[in-house]
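Note that this complex is displayed minus one protein chain, with the remaining chains in position.
When the chains are written out, they are named A and B in that same order, and each has its own residue count from 1.
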Amino acid sequence: MAFGPYLLLALMEGLVKAAVLALTAVGLSLVFGVMRVVNVAHGAFFMLGAVLAYTVAQYIPGPAALGWLAALVIAPMIVAAIAAAADTLVLKRLNYDPEATIVATIGLLYILEQAALSFFGPDARPVEAPFTLRLQLPWFGFSGYKLFVILAAIAILLAVWWFMTRTRAGLVMRATQVDRQTARAFGIDVDRVYAGVFALGAALAAIAAVLLVPISQSHYLMGGDPLLLSFIVVIIGGLGSLRGTVVAALIIGISDGVISMFYSPTLAKIIATAAVAMVLVFRPQGLFGARA
Amino acid sequence: MAAVILSATGISKSFGGLCAVDGVDFALEAGEIHALIGPNGAGKTTFVSLLSGRITPDRGQITLGGEEITRLPAHQRVREGIAYTFQITSIYPGLSVFDNVALAAQAHGAKDLHAAVQAALQRVNMADLAAQQAATLSYGHQRLLEVAMGLALKPRVLILDEPTQGLASGEIAGFVALVRSLVPETTVLLIEHNMDVVMDLAQRITVLNHGQVLARGTATEIRANRAVQAAYLGVEDAEG
Partner (left out) sequence: MKSVALHLGVLVLLVVAQFLLPSYHANNLSRILVLAVFAMGYNIAFGYSGLLSLGHALLFAAGMYGAGMLVHHAGTAALLALLIGTLAGGIMATLVGLLALRTAGVSFMIVTLMFAQVGFLTILYFNGVTGGDEGIALTAPERQFIGLDLTQDAPRFWVALVLFVIALAANLALVRSRFGRVMLAMRENEERSRMLGFNPYVVKLQILVISGLFSGAAGAAYALLFGYIGGSFASVQYSILPMLYVLLGGAATVLGPLLGAGLMFYLIDFASGLTSAYLMVVGAALVALVLFAPKGILGTIRERWLPWLP
């Protein structure tokens, strides 16, 4: 294949990665923005979404699309419920102390990974795509499902944006983000908002995972990469800024797709991780954030 | 006239368009007790933060004992002899009173730590509390501990930021006597709201208003100054 089409393929693969990454990272960013919690278990929620998607799809008879659709609804709901419980039982009791919550979410990550291993086993399992449409371009064929993933991610991100800016629940969340004390004084049940935000953040990771599994398979250790990449995206986009997060997801996802097509993925990861650490050291407000 | 130990020439600092300190000239004479007063928001705390190096000025020059220290970071200014006690009590709550003062004494390079700590604690009448955890002290004692830490640094200039705030009236009398006993070995710059304390202690007074020097002089001169009465004392009287 000539270089031009090859690059086009790399870009399209990168766009798929960026779409999944944007969803996952927006969940992480939301939790950090509103609650000031660095959720190390976010990757585990992603993994849980994938593993549950496989499990749900197994139990639903009939066409593959039905099983996948059921998974798209059920898996995020279960993950959200687990996240809400974790918030109420653990994080709330730590008063959201930043360092204690990181230690606790590391613990949560281990618990979830081990639970997935015990109930699900060590093997990677595929989930059948809801449809198998192939787009034939002049140089190569491209999976129609991958294109659908991109569109679905855009639709969900728009829905999140609409939810945060146009609904009462979103307004309450943003009010809590600005000032927790004042929000409480105005009669907002901050505990419930926090549980809701934590659940929503986890659900977004789970949705991203359900979108991804027909392409990539589910596995109990699959949460590591999304966690690291989401961190990178959230930091570069500016901690807590949703718009910056989406832009950064596009940049990171596409460049990750392109770089790993031409170079070793390990080298790509080394460079990306080191670069992001440097951003945190020298420009803690992120590349796009203006505030100090 | 005594030698100038700490001086500021035309220093300014703005925060996002708001000019908190605007071209202030200021000279502290060795061995005096100098009070800095002014209504809330006059820029007093910003001004002493500039002197102590917690923030750097946009313009102007600061000298200590004739040497320029404008760009010197805060911790080095402390080593050069400017000690600062915080407006909001800032001690090590988890450590003992002894350790709190010992940190100051060892920062100054005291050879005999025990003697240095005891000396500083005796000046504030807290020698018998050395073993107590700082967090368990009464508020008045925490303020005094803060001063003891400043003393253990053996500073040339001691900046006291609202030291009597929150003290009971009985405690204030003892505090006034303590500060008076510090000069002339140490020079004291006092930021204070309590006018009785200011008039009682200060040999000279500088009044700040809107980030600029409104007046300076002795207690009598300041009391007689019309501009000060209008901008400051009048307000204070109305409140009190």
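As a working rule, a contact is a pair of C-beta atoms (placed from the backbone, for glycine too) under 8 Å apart; a residue touches a chain by one contact, two chains touch by 3 or more.
As the structure is a computational prediction, the values presented were derived from the model and not from experiment.
S.K.: Based on the whole complex, identify which of A:A65, A:I111 or A:A169 touches the chain you can't see.
M.R.: Touching the chain that is not displayed is residue A:I111.
S.K.: Return the single residue from A:I60, A:I78, A:A100 or A:I215 that touches the missing chain.
M.R.: A:A100
S.K.: Determine which one of B:I5, B:I37, B:I62 or B:A102 touches the chain that has been left out.
M.R.: In the full complex, the listed residue that touches the missing chain is B:A102.
S.K.: Mind pulling the chain B residues that touch the left-out chain?
M.R.: With respect to the unshown chain, the touching residues of chain B are 52, 54, 73-76, 78-79, 83-84, 86, 90-95, 99, 102-104, 106-108, 113, 149, 153.
S.K.: Contacts of chain A with the missing chain: which residues?
M.R.: Per the touch rule, chain A residues meeting the hidden chain are 38, 90, 93-94, 98-100, 102-104, 106-115, 117-118, 228, 231, 235, 264, 266-267, 269-270, 273-274, 276-278, 280-282, 284.
Here is the rule we go by: only the chains that are shown with their structure count from here on.
S.K.: If you average the Cα atoms of chain A and of chain B to get two centres, how far apart are those centres in Å?
M.R.: 52
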